[in-house]
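Removed from the display is one protein chain of the complex; every other protein chain stays in position.
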Amino acid sequence: MTLPESILEMRDVTVRFDEKIVLDRINLRLGRGELVMVVGPSGSGKTTLLRAVNRLNEEYPGSATHGLVRVRLQDSWLNCYAENFPLTDLRLRVGMVFQHPNVLPFSIRKNLTLPLRVALGMGKREAEQRVRRALEDVWLWDEVKDRLRDSALTLSGGQQQRLCLARVLALDPAILLLDEPTASLDFKATRKIEALFQTLKARYAILAVTHSLSQMRRLADRVLILRGGQLVSQLSREEFQNQASCLEIMEEFF
Amino acid sequence: MTAAQKRRLADAATVAFCWSAAAGTALAILAVMGFLIFRGAGTLGLELFFGQTHWWDAVTGARPVFDGLWSALAGTLILVVLSCLMAVPVGIAGGIYLSVYATERFRSVAGFGVDLMAGIPSIVMGLFGFSMIVVLRHAFFPHAKTCLLLAAVCIALLILPYLVRTTQNALSGLPEQLRLLGPSLGFTPWQNTRHVLLPSAGRGVLSGVILAMGRAAEDTAVILLTGVVAQAFLPRSLWDKFEALPFRIFYLAAEHRSAAELDLAFGTALVLLMLTGALFCLAFLIQRTMEQRWKN
Partner (left out) sequence: MLSEIWIRRLLGTAAMVSTAAAFCILLVLVTLALPLFTAGGLGTVLSWQWLPFQGKFGILPMVVGSLLLSLGALAAATPLAVGLACFAQVLAPGWIKSPCLAVVHYMTSIPTVIYGFVSVFVLVPLMRQWFDRGTGFSLLTAMIALTLLILPTIVLVFQATLREVDRTARATCAALGFSKPSYIRHALLPLSRRGLLAAVILGFGRAVGDTLISLMLAGNAPMVPGSPLDAIRTLTAHIALVVATDSQSTFYHSVFASGVILFLIMILINLALRRLGGSFAP
């Protein structure tokens, strides 16, 4: 089986918060068309791992990151933590969706156009085009096309989360970081978004955290098991599709 | 007495005490407000505000008002507007900096300075203003007097710490995820503040501003030392003496010369109570709608 070409690579990445080690020498690679999921007990550093990619850990005081994190954009590798790679540019290319839907108290349209205008400095017409495309990509267009002016808060939980996803996709990222994106949604909404991810992974490289082992079995191409800040195992799809060995592995690590 | 009996007695006493405390306080406040309404409601009307002068002449300043509280009301309103114009931008800016940009260390030091400022008794703030005049008189301006501008500056200093704190709390009280949203989309700190944080916390900041306005309107001690007088009509410039509602109430309580003036005092007190009450209710409602939104 050929491995997809990687566009994200982490080598010996260690993250500390005020001298306490939260991530310990992490190594991983991620390629376009792959949906890699990170699982592990609470407090194992999963969210910190995601945030190490788009440097969101630095928003907290006392954080220190060592090691190499690099992404491949337009056929050349860029060090995420380099001086000449501005933070804002990095975050435009690496999009993140949070656990709880994070819509702003504006209209649906403005939720999408605001980052385009502010972060990308885009003009009005181009922004409008991207709005439609992004909403279509997350299967929201038909549901909201008649009420783009309504407040985003009137959408259901699942719709809001898809709106957050659309907001990120509109910025045209290369990598998607998903931090337990269906944790606060009901069963139906979860299934819908999972189907969405299956189609999206062809265009993006997706690194996702999940608490649900069944979701992991449904979606993941590869699984990384994190415990106590260390990557204790990597499993391919074949390995954890086998019910018996999967249970064994889970028991060992949890 | 058995242990169980003792406990039942103690329980009953506790309940009785707590209920009495609540009832007593409620009664006291009702008494205060009721007394004012009872004695003051009758005087409410155009005459209370404008005396014998026609209201349009009074508002435009064409004719002075002698027996009404219009000059005092105008003085208070001008004072509130001036002090807020000075304090609100600085307070909100400071609060933003402390919540979004400041390091942990700076926040701690600044927090102490702001808390200290909030704790300064208003009379000491007035004393500070007065001492500015003393200094100016010795140094450059032998004719310096206490005036509207001085009072406005001192009141601005008085309400500044509250504005900083309410702004800082409103911004820092936003859910952690929301605070990370802007940066995750590639926003700079200011873009995050302007497009994400302020719209989301706007109501909390606004309610803080309204509370500060109420504080500015009710203060008496500062203006006592910085230029308020019993009769000054409408201030024509920033360097004039001025009247104010709270001082008028204070003055009339001690120096009323007739029953009519006493009635005027009650009317004035009622007007001030209504003014601060209205501001408070407005701030409270705004704050409540914001809290409800973030609960969901």
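The first chain written gets the first letter, and so on, giving A and B; residue counts start at 1 in each chain.
In this text, a residue touches a chain if its C-beta (ideal position, glycine included) is under 8 Å from a C-beta of that chain, and two chains touch if they have at least 3 such contacts.
Predicted model, so just to flag it, every value in this text is computed and none were measured.
Undergrad: Would you mind listing the shown chains in contact with the chain that isn't displayed?
TA: B
Undergrad: Which is it among B:Leu46, B:Ala62 or B:Ala253 that touches the chain not included here?
TA: From the options B:Leu46, B:Ala62 or B:Ala253, the contact with the absent chain belongs to B:Ala253.
Undergrad: Out of B:Leu44, B:Leu127, B:Ala144 or B:Leu238, which is the one that touches the chain we can't see?
TA: B:Leu127
Undergrad: If the hidden chain were put back, which of B:Val205, B:Leu224 or B:Ile286 would touch it?
TA: The single option touching the absent chain is B:Leu224.
Undergrad: From the list B:Leu44, B:Val59, B:Leu77 or B:Ala102, pick the residue that touches the absent chain.
TA: B:Ala102
Undergrad: From the listed residues B:Val80, B:Leu264 or B:Leu279, report the one that touches the chain absent from this view.
TA: The one listed residue touching the chain not shown is B:Leu279.
Undergrad: Hey, which chain B residues sit against the chain that's not shown?
TA: Touch set of chain B with respect to the missing chain: 7, 10-12, 14-15, 17-22, 24-26, 28-29, 31-32, 35-36, 89-91, 93-94, 96-98, 101-102, 106, 109-110, 112-128, 130-132, 134-135, 157, 160-161, 164-165, 188-190, 211, 214, 217-218, 220-221, 224-225, 246, 249-250, 253-254, 265, 269, 272-273, 276-277, 279-280, 284.
Note that in this section only the chains that are shown with their structure count from here on.
Undergrad: So, what's the distance in Å between the C-alpha centres of chain B and chain A?
TA: Inter-chain centre distance comes to 47 Å.
Undergrad: So in the complex, which bits of chain B are touching chain A?
TA: That would be residues 103-104, 175, 177-181, 183-188, 191, 195-196, 199-200, 293 of chain B.
Undergrad: Under the definition above, what is the set of chain A residues touching chain B in their complex?
TA: Touching chain B from chain A are residues 54, 56, 59, 61, 87-92, 95-96, 98-100, 102, 104-106, 114-115, 118-120, 153, 167-168, 171.
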